[in-house]
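Yeah, one chain of the complex is gone here, protein chain that is, but the others are all in their spots.
Labels run A, B and C following the written order; every chain starts at residue 1.
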Amino acid sequence: MLHSKIIALVPLLPFAVFLLTGLFGRKYLKNFSGILGTLSLLVAFVISIYTAYEYFFIQGRDANGIFEKIIAFKYTWLQFSPGVSIDMGVVLDPISIMMIVVVTFISLMVHIYSMGYMKGEERYATYYSFLSLFTFSMLGLVLASNIFQIYIFWELVGVSSFLLIGFYYDKPSAVAAAKKAFIVTRFADLGFLIGILILAFYSGTLDFGTLIERFTTHNEYYSAVTAASFMGVSALTWGLVLVFIGGAGKSAMFPFHVWLPDAMEGPTPVSALIHAATMVVAGVYLVARLFPVFSLSCPPALEVVTYVGIFSSLFAALIACTQTDIKRVLAYSTMSQIGFMMFALGVSGYGGEHGLGYMASMFHLFTHAMFKALLFLGAGAVIHFVHSNDMKDMGGLRKSMPITHITFLIACLAIAGIPPFAGFFSKEEILAAAYANNKPVFVVAIITAGITAFYMFRLYFNIFWNKEKIENHSHEEHSHGEGPMTMLIPLSILAICAIGVGFIPFGKFVSSDGKELITEFNPMFSLGPVVLALSGILLALFFYKKANGKSDKVAEALGGIYRATYKKFYIDEIYLFITKKVVFNLVGRPAAWIDKNIVDGVINLSATVADNFSEAIRPIQSGKVQQYAIYFFIGALSFAVLFIYFWKN
Amino acid sequence: MNLSLLILVPLLTALVILTCKNMYSVRWVAFIGSIVQLGLGGVLLFQYNAARAAGNTAQMLFESRASWYQALNIEYYVGVDGISIAMILLTAFVVTAGVLISWKMDVLTKEFFFLIMLLSLGAYGFFISLDLFTMFFFLEIAVIPKFLLIAIWGSGKKEYSAMKLALMLMGGSALVLIGILGIYFNTNDGSGHHTFDILKISHQHIPIGIQTYFFPILFTGFGVFTAMFPFHTWAPDGHSSAPTAASMFLAGISMKLGGYGCLRVATYLMPEGAHQYSWAIILVATIAIIYGAFATLMQKDLKYINAYSSVSHCGFVLLGIGMLTKTAITGAVMQMVSHGLMTALFFGAIGMLYERTHTRQVKQLGGLLKSIPFIGVVFMIAGLCSLGLPGLSGFVAEMTVFMGAWQVQEFWHRLATILACASIVVTAVYILRAAGASVMGPIKDEHFRALKDANWNERLASVLLLFAIVAIGMAPFWLTKLVGPDSQIIMDHLSNVVGH
Amino acid sequence: MNAIGLPQILVVSTALFFIGVYGFLTRRNMISMLMSIELILNSVNINFIAFNKYLFPGKLDGLFFTVIIITIAASEAAVAIAIIINLYRKYKSIDVEDANSMRF
Partner (left out) sequence: MGNDFFILMKPELSLMLIIFILLFLKIWDGIKEVSTLLMIANVLLLANFVAGFFLNKEGVLFSGMYHTTSLIALEKNVLAFGTLLISMMAWDWLKKHEHLLEFYILILSTLLGMNFMISSGNFMMLYLGLELSTIPLAALCNFDLDKLKSSEAALKMIMSSAFASCILLFGISLLYGTTGSLAFSEMPAHLDGGMLQLLAFIFVFVGFAFKLSIVPFHFWTADVYEGSPVAVTSYLSVISKGAIVFVFVTTLLNLFGTLGTIWYHMLVISIVMTITVGNLFAMRQENLKRFLAFSSITQVGYILLGLTNGGSAGSAASIYFLIIYIFSNLAAFGIIGMVSVQTGKENMSDFNGFYKKNPLLGWVLALAMFSLAGIPPTAGFFGKMFLVTAGAVKGNYLLITFAALNMVVSLYYYLRVVKAIFVNPNESPMEAIKGSWSVKIALGICMLGVIATGFYSGIYDYIVSILS
């Protein structure tokens, strides 16, 4: 089965659903589309689970103890020049299989959940067709065997995220958010594209395997790409950094993070799927794909990854402490967690023990998908109930929606890194890797972990404890506020995962070089982080359990810093200034003006000149015979003079 | 198949139209005629592929020639290769869609469709002719119908735009004429007579001095047609004043006449000239791309937006030609086809919107996805195609150009390529601004709620173009297989001549 | 004795020519314009005769041409005068300056 094409069904099923519901959804299968999408994904999920099982256990490791990379199939899609071609292929290796499992699983959950959440939405079918489109593109992305194939699906996930953020397109804010998301990531993709051009030019291929092979072993390609340099930096570094910029854009790393919080305008399940679990980790996945090149041939690029990652995680964590829109808080926490994954990759080495960071990063990606999806879906349930995103309108919901409460708590504990929840293990290994390779990063990371615990529980207490806001749900006082079963089941399943997945011996499956990587659990080391996390939780408890002015006083005390963080450090304002004021006024307007007045002006001027000239010479046609005769005679004489005197001599 | 059919069918259609009594028969005749053209295009494609598969390696297939003006050695000489077939298919699609879109044309219906058919005749003739004089003849046939279409059925400052367009295009063809004469008088068919025969000329070597003078003239001449900076100003006014079908045709096909000419005549016949001036071509192309994109940012009128973006997109064509690598040239041709279809679709959508809302101002539109979903979706897809979304034609074309362009290992070429890549971001900005304000967002005007969605002919037209766009976007390999070998031939010719 | 040679005669004819031209360009009276036309024609005639007599006495082309010119000049004058009279009916003047209703 691994080598059979059936694996292609995994992406193709959602695509088929997309076409069906997209073309005929509105009229014919209005309510059926949800079921259809869910079923297709169920099949896809089963297939991927089975593939994983077969890959890891049936097929197992090859002679020298690594999981080999399998190209399930490959089809030349667009031939540029000999050797350089875009192939549509499916590559099976530990991370891609891990990813398809995650994607299909989360997507399945979200599909089920949405059947309840989006009930009664008039564009229900459209919604599901977009979801399927996204799932298709995401699967295509993770299975890509070719860097340009990744770029293609990269763009497709971008556009499907655009469509889903702008799903409520009659809300101007939604449209604006969608535009912002698309344009910011587009801008980053520019880097990706140029990076691809550079790498492709020097490696003479677009295929991942060949590319990595050519850039990691010493051969003419390698020497060419390292020899060529621009502004003192080697072409390889340029290429990789540019590619990473693309990844940073999708993964909302600083400074491209601005789109992620606004993206929360979309329906909450969408945020759970796209902007928490899957699409936003595409950047991490991209770096992981090219990891051998990064770590073996180009450490500087890897350092860039590290520092961008660590800075973003701290930066986001700080902002998350002050936001009041619960989805935005979650968005910033997502950004911060992805920062963890990034710098984990950054600090990692290649092979054996040094590869811990890589494994940890992937592990965290895996666990994070579970609990972050859970958080979002829970938040979705709350919003569904309260009809508001703002934690000021919430409080004391634990009575009215117990299941949501419990699952949410589990998720919070998981993300805070409290044992034995999933987040604990993955974060543990990330910190260990950082400790082993880069002390300053480790310090920042551990502080961030503490802050994470704090703002997550700030969120938790504000929603489920604090004082009740009766007016919000007076209509169903003491009644049950839970959503329908379709919403509760995914919550429960994900909760179980959030507890359980941590115990998976991840190193057995995924590691930088494919060899088995045993990680021993060291209680002494993990003491520090856990204590920090607990103190964060206690701080939150102290501030937010009961409604009291403490937090506001502190905010008062902090003053400017508080306002700065509340305003997300004014990054949006700066960008707005640059685009609206600088680009539009200093480039756009002049261009339009020049075109209207100078380029076109010259054309019109020539017409005017001719017109005026003809006006000017009109009088010579005076209507008087004798003047005509005079002109005649002058003409004759001038000919004579010209040709007899000047011409002859 | 006999290529002359491609000229005869539109001609007959036009003549029959003249004899029709009422608008119904007229438009049905036009529709049938265009469908026949479409069929011919398909047949041509299949027969061509079959012939190639059968191992026919002649540079041009389905050739047929008849001596026309003996004394000047002018011939009616037609033949096609992959590139011209791509162009012919483009023309067929756009013409059919144009006829369908202007189904409700009730003012001087007969004349309208007559002129449309005349235009398509000119385009087909231009793409199939291998004799410079005949080519020029067909090139000029297309000028006057454009003038009449805009001046009679247009809107806004139509007379000014029509006059400007006609005069600028005429100026362009005047330059083309000079260039052609320059070629004519400096080559001969083996027997000592001057000749207009492209293939014969390509076996000759035009003196470098001549090429130095005539390449820029000829290239600029064709460049005017493809809205090359700074001779592009006829395009925005012309497109925006023209009736829907006419602007579809203008941007979809007649701009491509220029690109095709630049490639097939200027670059192919004067290789040294091309190499000598490639820097200039790249320069103007890059300027056009960037500057067109930024100029678009500032436009308020949907048609102006698309017109300026066409200037920017046609820059890619010139860029591809100027880079002088096989991949880039293939990309240029693909970009011509793709942009033709895409911009036709875009203008079609704008036309449909305008017909219903009677405004093209972005500010006054809004929320049309709700009231007229079909048209709104078409608009969105056209927009996404023009910002290069994978799966639609725009992406493959642009990427091919970029890949080809990057193969030139010169700093300035690289810079130009990067700038061109950067323009796709700006494209995203203005497309999304337009789409977000006009079809998305809240419904601005209450009477928008009452609008009727597209009727069958408009749907058919859109679906036709969408089909072509997706066919290229999803499966570009058939187009590259069609175009690639011939751009390879052109490329070889370029490098051979320059080699020795 | 020094006989009158060709140059002297050419001087005369040339003078006549320019006098005629001058007259044609300056006189406002249509009739006198016609007369100056005649002057020019006569200078031409003198040319022909002179050339014929002095340079090519063998042939008579010049003489014949002169005769033809005289006759044609007559007919020309006739038509012209007819037109002038016709014009005079409308303008009540024979000043050429008045006949400029069509210009630019």
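What we mean here is this: a contact is a pair of C-beta atoms (placed from the backbone, for glycine too) under 8 Å apart; a residue touches a chain by one contact, two chains touch by 3 or more.
Fair warning: this is a prediction, and the values are worked out from it, not measured in the lab.
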Original post:
Among the chains included here, which ones are touched by the excluded chain in the whole complex?
Top reply: A, B, C
Original post:
Out of B:Leu167, B:Leu199, B:Ala280 or B:Val463, which is the one that touches the chain we can't see?
Top reply: B:Leu167
Subject >> Chain not shown: contacting residue from B:Glu63, B:Glu140, B:Glu355 or B:Asp453 >> reply: B:Glu140
**OP:** Among A:Tyr75, A:Phe230, A:Phe503 or A:Phe639, choose the residue that contacts the chain missing from this document, as touch is defined above.
**Re:** A:Phe639
**OP:** Over the whole complex, note the residues of chain C touching the chain we left out.
**Re:** 17, 20, 24, 30, 33-34, 37, 40-41, 43-44, 47-48, 50-51, 55-56, 61-62, 64-65, 68-69, 72, 75-76, 79-80, 82-84, 86-87, 90-91, 96, 99-103
Subject >> Residues from chain B at the interface with the omitted partner, ascending >> reply: 68-72, 74, 133, 137-138, 140-141, 143-144, 147-148, 151-152, 158-159, 163, 166-167, 170-171, 174-175, 177-178, 181-182, 184-185, 213
Original post:
Contacts of chain A with the missing chain: which residues?
Top reply: 610-611, 613-615, 617-618, 620-621, 623, 625, 627-629, 631-636, 639-640, 643-644, 647-648
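What we mean here is this: only the chains that are shown with their structure count from here on.
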**OP:** With chains as vertices and touches as edges, which is it: line, ring, star, complete or other?
**Re:** line
**OP:** Return the chain label for which the distance between chain Cα mean and whole-protein Cα mean is smallest.
**Re:** B
Original post:
Taking each chain's centre as its mean C-alpha position, how far apart are chain A and chain B in Å?
Top reply: 37
Original post:
Using CA atom averages as chain centres, what separation in Å is found between chain A and chain C?
Top reply: 98
Original post:
Per the centroid of Cα atoms for each chain, what is the distance between chain B and chain C, given in Å?
Top reply: 66
Subject >> Per-residue multi-chain contacts in chain B, two or more chains >> reply: none
Original post:
What residues in chain C touch two or more of the other chains?
Top reply: none
**OP:** Write out the stretch or stretches of chain B touching chain A in their complex.
**Re:** 164, 168, 229-230, 232-233, 291, 294-295, 297-299, 326-327, 367, 369-370, 373, 384, 388-391, 395-396, 399-400, 402-404, 406-407, 409, 417-418, 421-422, 424-425, 428-429, 432-433, 436, 440-443, 475-477, 480, 484
**OP:** Note which residues of chain C are touching chain A in the complex, please.
**Re:** 21, 24-26, 33, 96-97, 99-104
Original post:
In their complex, what parts of chain A are in touch with chain C?
Top reply: 618-619, 621-626, 629-630, 633
